[in-house]
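Other chains dropped; remaining ones untouched in position.
Each chain gets a letter, A and B, in the order it is written, and its residues are counted from 1.
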Amino acid sequence: MSAPITIEINGEARTLRAPLTVRELLTELALPVERLAIELNRGLLPRTEFERALADGDRLEIVTFVGGG
Amino acid sequence: MSRRDPSPESALSDEPLRIGRHEFRSRLLLGTGKYPSHDVMRACHEAAATECVTVAVRRVDLSGREKSLLDWIDRGRITLLPNTAGCFTVEDALRTARLGREAGLSELVKLEVLADPGTLLPDPVATLEATRQLVKEGFVVLAYCSDDPILARHLEQAGAAAVMPLGSPIGSGQGINNPRNIRLIKDSLRVPVLVDAGVGTPSDVTLAFELGIDGVLLNSAIALARDPVRMAAAMHHAALAGRHGFLAGRIAVTEHGRASSPESGKIAAATR
C-alpha cells in the first residue's frame, strides 16, 4: 500500500490513492471513455495506454467535444 | 427537349462535395455553438439538412453534470468536424487537433490558428506551418484562412484537403467582403474551397455559391438569428439557390434594358 499521489487534472490539483491507472481514474470520475481524449504532461495519451499508472506530479488534460463554430 | 418535362429534382442533380474520403450531399456545414438550446441546435441541423458540423475541443466537466453535446447529433447522418477554435499558437493548434482526433476517431480537422482574440483573424504564417505538420501526421486538414489568393495556394501545396477562406471576420455578419478574391481562389485551386466565417444572411450564402465555391460553413448566422430553425431552413434553400444558380449560368449584365415581350404584333399605336 503506497503513499497517495497528487496530480493536476484540467488545472486542478487532486490527491489520489496510488497505485491508480488512467482508466481507473476515469471510472472514479465517472467519465465515459469513448468520447474523450487525454493529454499526459503535454503529450497525447493514446487510448491504448490508459492502463498506465499515474505518477505523483502528473499533469492531465481530459477533453471532450463541446459546441463550437 | 422532350415534352416530358424535367422535374425540379432532376433539375437539381449535382455531384457530392468530396473532402478526403468523405462525401457530403449537402454543401452547407454548420457549427454547434451559441444556440439557445441543444434542442434548437438539433432542429437547425435538420432544417438545414447538413451532413457535417464542427465541434470544439474543451476540458471535460469533471462534475459530470453536463450532458454531452453529442447526444443531440445524429452521428448516422452527420459527420463531426473537430476544430481548433480559440488556438493562437501553432503548438496549441497541433495539441488540440491531436486530442480531437483521439476523441473523435476521425482524421478530419478544421484548422484555426488565430492571430489575436480581438480580431479573431487567422494567422497566415502559423496556419501554413500547422497545416504542414498536421498533414505529415495524417490529418485531413480543412484550413481556415484569409482570402489572400496566394496564401490559399500555399495551403493547397502544403497538403490541405480543403481551403476555407473567410467571407469576413468570424461572427461579424458582414458577408463576403471581397467576392473577387473568393472567385480567384476557387479558380486557381484544385481542392474544394469553402467559405467560412462572416456570413450573415441567406443572400450571403447564395452569393458565395454563385462565385463557384464548393461549400459554406456558418454558425452564428443561424444560432443567433431571432428564429434559428427558420433561418436554418432559409440557409438550406440559399445554398441550393446559389449552387444551382452557378451551375445554370447566369445572364450577362447589360447597361441598358432588353425587352422581355415581343416588339412585333403590337396593336396599331394610338395617334398621339
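Keep in mind that, in the parts below, a residue touches a chain if its C-beta (ideal position, glycine included) is under 8 Å from a C-beta of that chain, and two chains touch if they have at least 3 such contacts.
What you see is a predicted model; the values in this text were computed from it and never measured.
A.B. asks: Which formula, in the displayed labels, matches the entire complex?
C.D. replies: Written as a formula in the shown labels, the complex is A x4, B x4.
We adopt the following convention: only the chains that are shown with their structure count from here on.
A.B. asks: Need the CA-centroid distance for the pair chain A / chain B, whole Å please.
C.D. replies: 36
A.B. asks: Of all residues in chain B, which touch chain A in the complex?
C.D. replies: The touching residues are 31-35, 41, 54-60, 62, 64, 68-70, 80, 82-83, 85, 95, 98-104, 170-171, 218-220, 223.
A.B. asks: Can you tell me which positions in chain A touch chain B when the two form their complex?
C.D. replies: 9-12, 29-32, 35-39, 42, 44, 46-47, 61-69
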